[in-house]
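With one protein chain removed, the remaining protein chains of the complex are shown where they sit.
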Amino acid sequence: MARAVVTLPAQARRGEIIEIKTLAAHPMETGFRRTQLGELIPRDIIRRFVCSYNGVEVFRVDLHPAVAANPLIAFTTVATESGTIAFQWIGDNGYSVTETASIRVE
Amino acid sequence: MTSRREFLILACGASSLTAARTVEAQIDPNQAALRKAAYREALRKVVGDAQVRRGRVKLQLPPLIDNGNSVPLSVEVESPMTAADHVRAIHVFTEKNPLPDVVSVTLGPRAGRAGLSTRVRLADTQTVTAIAQLSDGSFWSDSADVVVTLSACLEEGLI
Partner (left out) sequence: MSICTRPCLVLAVACVLLDLRAAGAAEIPPAERRSGYEFMGRETRAMQDDDATNPGLLWVLDGEALWKRKAGAADRACADCHGDARASMKGVAARYPAFDAALGRPVNLEQRINACRTGRQKAAPLAFESRDLLALTAYVARQSRGLPIDIAIDEPTRPFLQAGRETFYRRQGQLNLACAQCHDDHWGAKLAGSPITQAHPTGYPLYRLEWQGLGSLERRLRSCLVGMRAEPYAYGAPEFVDLELYLMWRARGMKIETPAVRP
């Protein structure tokens, strides 16, 4: 199952600011909706998104139910060195997804 | 989303944009007051007693949205993003959603630019506010007004 999609350049110049776009497959159930029978559907959302560059956290987002389903998180980071950029989504009910991408920096 | 059903926006015909100025969202007054109070409390938790100045932050939302379930939002803060002068955090709040917090970003000079693009849920026509916390401890903000209408045919539970 495609859990997340990340889009970023495979290579960049040192010091260049690169754009990163991420999409995660998740219903982001708010906890405010009810079933036909009136029962509250419990909250089930992604709580946190963390981007790490060669192990160093460079961007973090705390999400709340107001974030739409299948959340898009688009941001920038400085291409400092070649290596691995890691993306982690953590949420309710043990939800944890990690994606990585390699980047070559000249 | 059942909470949205409680809001009746009667934006009829081509005059929906001008009509919005005079149309008031019909939320239960107690609930509106509670949500406003929750919004102020959420703001206070982040800002404390510090002054929040308008400027430096650019919050962008479509003025008339296609669907309140997914509203594209983009926030940018003017900053050199150096070790000495950068944005530490960006917070987005609403005043009429069931909960005031939308999203909080923690960042630093490695971000290059202080900004975020995402998609949010908005329960009603309202003002969305973004607060940026700078490395020098100052707070800056921007707000955007959005008109939210409901889908003409709500199918939830009927399909």
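Each chain gets a letter, A and B, in the order it is written, and its residues are counted from 1.
As a convention for this text, a contact is a pair of C-beta atoms (placed from the backbone, for glycine too) under 8 Å apart; a residue touches a chain by one contact, two chains touch by 3 or more.
Only a predicted model underlies this, so the values are computations on that prediction, with no experimental measurement involved.
Chemist: Given the contact definition stated above, which residue among A:Ala12, A:Ile45 or A:Leu72 touches the chain not shown here?
Modeler: Answer from the full complex: A:Leu72 touches the omitted chain.
Chemist: Which one touches the absent chain: B:Asp66, B:Asp85 or B:Asp145?
Modeler: If we include the chain that is not displayed, B:Asp66 is the one touching it.
Chemist: For chain A, enumerate the residues touching the unshown chain of the complex.
Modeler: Chain A touches the chain not shown through residues 1-2, 5, 7, 21, 23, 25, 27-28, 68-70, 72, 74.
Chemist: For chain B, enumerate the residues touching the unshown chain of the complex.
Modeler: 2, 5-6, 8-9, 11-14, 16, 62, 64-67, 69-70, 72, 119, 149-159
Basically, only the chains that are shown with their structure count from here on.
Chemist: Inside the complex, what are the residues of chain A that reach chain B?
Modeler: 17-18, 21, 30, 32-36, 53, 56, 58-69, 71-78, 80
Chemist: Spell out the residues on chain B that touch chain A in their complex, using ranges where they run on.
Modeler: 1-3, 69-71, 94, 97-99, 101-113, 115-122, 157
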